[in-house]
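Note that one protein chain is taken out, while the other chains of the complex remain in position.
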């Protein structure tokens, strides 16, 4: 039982902390977002140069065999600086799937290109009306000679508009809500029949709705086994949950620092407002929430790579619940303690607020995951 | 639309306030409780003399045709002084049922005796394992000549051990959870086969578990129509809910006054602790909770007499939810703000805490009633 | 005690509803009900329509052209307007500066300013807060020096909501530095077209332009624009804050929003079922429904209390803003991941491009972010709790 980072992780952490502090100022970030590209080429290649894009890939494909704890270190720092690069989409989600179920040829093609920064990818899974139910897939892939014809709608695809290729889940058998019968395909974003509505997101990310209309996908682009994708989708979402929970912890800590700084300097009635006991206790509770969330984000990162499904899903749902609630508390109170300044777009706190809020909506909100844990209790008692 | 008490209600309120203040001190109350009788003869006859025990009965039987708003006025004052007399059991519950479904002979026998203070009654309805589900009745009444033979278990009978007669719900047809098939009987507490386990309650009341083993009940003692008791049971419980919610409001106001008084006088670090902003805001929230609860207790009292079942039950469940939550908040914070003193039995605040806590457990707790409101939303949307 | 509306009140409600059916323009209704971006034009058009009916000022006495309605009638009117999708009337003129002018202004000022407020021709904004003086309003520094029959105003105001549209601003200005900070404050009405006034937008966290900074550089204001007596402005400001808090309960709007939220919960899908069948979501909806009912009854209790709304009005501000924020939070969570996309163009009525999810998802997150202001502006909820503790509880 120990909570220490390895020396390598500590180094990674330190260099990322420096990078975010020195190279990713709030002002720079704003210009990146205003450019509307979903990724800043210089930043992305800097991340590639740091080896970050390959860290969690197998050594054979240029990586370091990193795990979810490494991802936690990365995402926590991204959270502190609100880095909006497509790391989650490309490396954690799409890259993670290819790493976990791709064949060697696919790994060679995609992981290497991701690692070098040449290629961006995204994971198109959620569908309109599915809400957070992972098995609810109506997009179909119909076998047609040596192709699959993919048709359907995907929604809330993180950085879907910036991806060169999309990993798409589609139904190859079964009914709309069946867990069996799902398969994964790598689809070119530029393929005929792919239509992407790319939106800015409130949090500075990009997010897309994507429709597939009889898109012809070569059978070679089937990722993993036919009909067997569901457990891999679950695991990938769990990796995503662990990643955004770590990001939330970084953003909570940044919010707490910004707020603490603000209430120590901002004066009302002749004294710094941090002298008011009500704000002190509120700040103490924000601190407690961040610490509790950090503990759970560690649990999530330590469990997300596991293949023991029930235990893993329970730990991840516990984490997403607590972090979602903690993020909401810290986001709301952080703005409240900033007073009027907190609701202006010029304050970093406002942007931390927005990201913390949307993290709760990603991969299932606190209510959704509390229900998972709760129903797990029922199953355990049966 | 008006929230004013009538002149009669205002007079009732004033005289009760005086009675509770002058005749029902905390010290006296303790001696009444220690006596273990569940009712103090002098107090009970004083209430009878004030006409209180008859207020809500028909004029023809010595009453004043009062309504649930009158009961609210009474119970709010009882809440302020934590009066532990069997008013709720005798007048509101058992008396209310006899008033609503009894025939003239029954009314003449029981209401007149209740009004004069000669007779106490209780309503035995809830059963072991039923929790707050009103239709869950397994006690049976089997017709046998001109008698019914009653057998079964009742639990949490408020002042059941002090009653001369019990109004007992029993199944005369149907299955355990059917709403149809329930009937009501007046049963002598001293009848053969009635076994009463009379307990002190944490809040100073008395509460009993009662078993019926082939108790012979004369067919004349059937109250209302055979098999048709359920809607009357519901309405009686609603009257009970309105009553205890009013009581809770009185107790919350008393808790707020006691706490305010305490934090204005108790000094720490050289100043009254009421000068600490955190306690000020906590006190403000206690005040807000009491005001919101009061608004809902008025709604409950104004609706409890209605025969429009869906609307009435929804209003009562809304009220019990909000008052249950408010009572919990005020009870917990009241003790917390009293510090160490708050957890000692010598403080009035401790007793307010206990009564506010048990009120949440009577007739369905906040969770139970929130579920009723919630499921009502689903029904309304269908 | 009778919680039913009287037959007269019900008849009044029917009249209001009929009027709204007949007169509320469809485009305005649609903008409001879809929670799209509001415009100056829609607010002014609607005010004009109300004014023509004689309903321009539901809270004013008849002598000034108001309706002379009772508090209950005002509430019924507001509720029906909100449920029908009428835009909120502009508080700054109708409910803020007007009561001050009526109570403390002279006859000339009443004649000059009230008609423009009533007709909606004059757009008013508020000049209270300054950088560094938010909750601590009395520390304000924007100065007005008397020079002959004018005041020369210098300084800055901030958080000026909708100031970009304004014809007039009512300001608290410092006319003296003697005595306590509260004692040297005056209440001045300033023409926004005066030379030396500069309005700069502040962008809110939802990306919208709703608030502003207003700079005064040697602005010459006729002395006849001073309300009441010099250095007595604090008294008028406190009077006004009392008025503001009662309105902030916002029950009518929240009821309209709750109604919409229930529709949304039926329309949004949660996999194989409508969201309303999700027990956890529905329980939160039910909880909020209960809290809103308690707030509504408390507002009615306070407004019908013969003693009038005292500092207890702070309760309404606190609960009203808390409930409003939770409503917007639930609306956002109801639309889930669809709420994340930020499509500013889609907040216009003529938008026909793609949008993420349903029409309810479009404004959901932006509104949630924007509404964080509710517990901050108009006297933060911390200040309101201080008021309760000090003025109601005597702590």
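Lettered A, B and C in written order, each chain numbered from 1.
Note that a contact is a pair of C-beta atoms (placed from the backbone, for glycine too) under 8 Å apart; a residue touches a chain by one contact, two chains touch by 3 or more.
This is a predicted model, so every value here is computed, not measured.
Which of B:25, B:42, B:133 or B:173 touches the hidden chain is settled by the complete complex: it is B:133. Within the set B:117, B:342 or B:376, the residue that contacts the chain not displayed is B:342. Against the chain not shown here, chain B presents residues 126, 128-133, 136, 155-156, 176-177, 197, 199-203, 205, 207, 209, 267-270, 276, 278-279, 332, 335-336, 339-340, 342-347, 350-351, 353-354, 357-358, 361-362, 365, 367-368, 370-371. Chain A meets the missing chain through residues 1-6, 9, 69, 260, 263-264, 274-275, 277, 279-281, 283-285, 287-288, 291-296, 298-299, 301-303, 318, 321-322, 370-371, 373-378, 381. Of the residues in chain C, those that touch the hidden partner chain are 279-280, 283.
Convention: only the chains that are shown with their structure count from here on.
Of all chains, B has its CA centroid at the greatest distance from the CA centroid of chain C.
Chain A and chain B have Cα centroids lying 52 Å from one another. The geometric centre of chain A is 38 Å away from that of chain C, both derived from CA atoms.
Inter-chain spacing, taken between the CA centroids of chain B and chain C, is 43 Å. Annotation for chain C: residues 279, 382, 385 touch two or more other chains. Residue positions of chain B with contacts to 2 or more other chains are 277, 281.
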